[in-house]
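After the structure tokens below, expect a handful of questions from me.
Every protein chain but one is kept in place in this view of the complex.
Here is chain A:
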Amino acid sequence: MVKKRETQDAGAPAKKPIHIELQQKDKEIKRLSGQIKEATKKRDKAGRKDAAHKHKNKITPGKMKNKIKRMEMVRSMKKEKAKKKNLVRLKKKQIRLEKGEDACPRGITNTIETMRVYEETFIAEADEEIEADENIDEFNEYFKEKTTPKICMVTNRRPSRGVFQFLKELKTVIPNLHYYERKNFKLKDIIEFAKNREYTDVMIIYEKRGEPHTMILSHLPKGPTATFRISGIKLNHQIANHGNAVETMPELILNNFDTRLGHRIGRMLAALFPQRPNFKGRQVVTLHNQRDFIFCRHHRYEFVKNGQRANLQELGPRFTLKLKTLQHGTFDTKFGEFEFIYHAKMGENRKKLFV
């Protein structure tokens, strides 16, 4: 049984009768005008004429030597600022209720995504040259349905217990994933063995202090190789109202892989999943990119109300990936050429995003 959870509202809300709507509107306007009156009252110390910050000499807090007086001054200044801000907000709300939304239009809130630094490699429109390049790249055989994904999963030498639960749950997310013991093999040898056995990808998971820390994903036979940092892991049993996944071919959602590098990583992650999903299984994997972090979620969905709404139940695991390096060709740190390397100084400007 899928439990109900408030998520998407595909259909339109139910309409109320007109006289009830007008009554509710009047009530709101009265409530707002009452709030505005209270805000304009001069009962508070902050609004009074003899408040410390309104002194005729206009001493600023920086020049006030007495700490207690200085703290009072700053508190009263902040309170008055907050009051003015609240007044403006309430008046705007009143105007919108009385005259409509167009009389006082809403502004755009500034977020890091809206203030993002212009990136030349951002793909806004379809580009012939870029499409032709993607027709020729290393993943073109997968997208032309000439190969099916077959992934070899391996860990670091002598893995501890903390990694295995994560690996088991990864198997439920990615179909056709085969685990092999690392023993004492070198990575270059493992890649050769995987090529001989017709694997399409090799996934290596490293642990640190008992928990999965990095993931190296190498596409075969010609690369590329991406290194991700894994964080924010939540296993199935740690998620509230979780379900239990079944091994089927899930559907895939990829969000916000907008730049050239993002396209490349998006195609690499998409090449892990089969092209033709099993819609009867009703399982979906979402890889959502936001501010260079890739959030991975696994859900089961159920359509309700004649397909107007879908209820979701989360299946494990839940984790976050961050791209550290992208290397051209298969794994070769010594002589390989890097397409992208993340340095700590790249993160200084938080509005500059690369994926």
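FYI, a residue touches a chain if its C-beta (ideal position, glycine included) is under 8 Å from a C-beta of that chain, and two chains touch if they have at least 3 such contacts; residues count from 1.
Keep in mind that, in the parts below, contacts and distances are computed from a predicted model.
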| item | value |
| --- | --- |
| Name of the absent chain as recorded in UniProt (options "Calcineurin subunit B-like", "Ribosome biogenesis protein NSA1", "Mitochondrial inner membrane protease ATP23" or "Exosome complex component RRP40") | "Ribosome biogenesis protein NSA1" |
| Which of A:Gln24, A:Thr40, A:Thr60 or A:Thr121 contacts the chain that the document leaves out | A:Thr121 |
| Which residue of A:Ile130, A:Ile239 or A:Ala310 touches the chain not shown here | A:Ile130 |
| Listed residues A:Phe139, A:Phe228 or A:Phe340, member touching the removed chain | A:Phe340 |
| Hidden partner chain, residues of chain A it touches | 120-121, 127, 129-130, 132-133, 135-136, 260, 328, 334-341 |
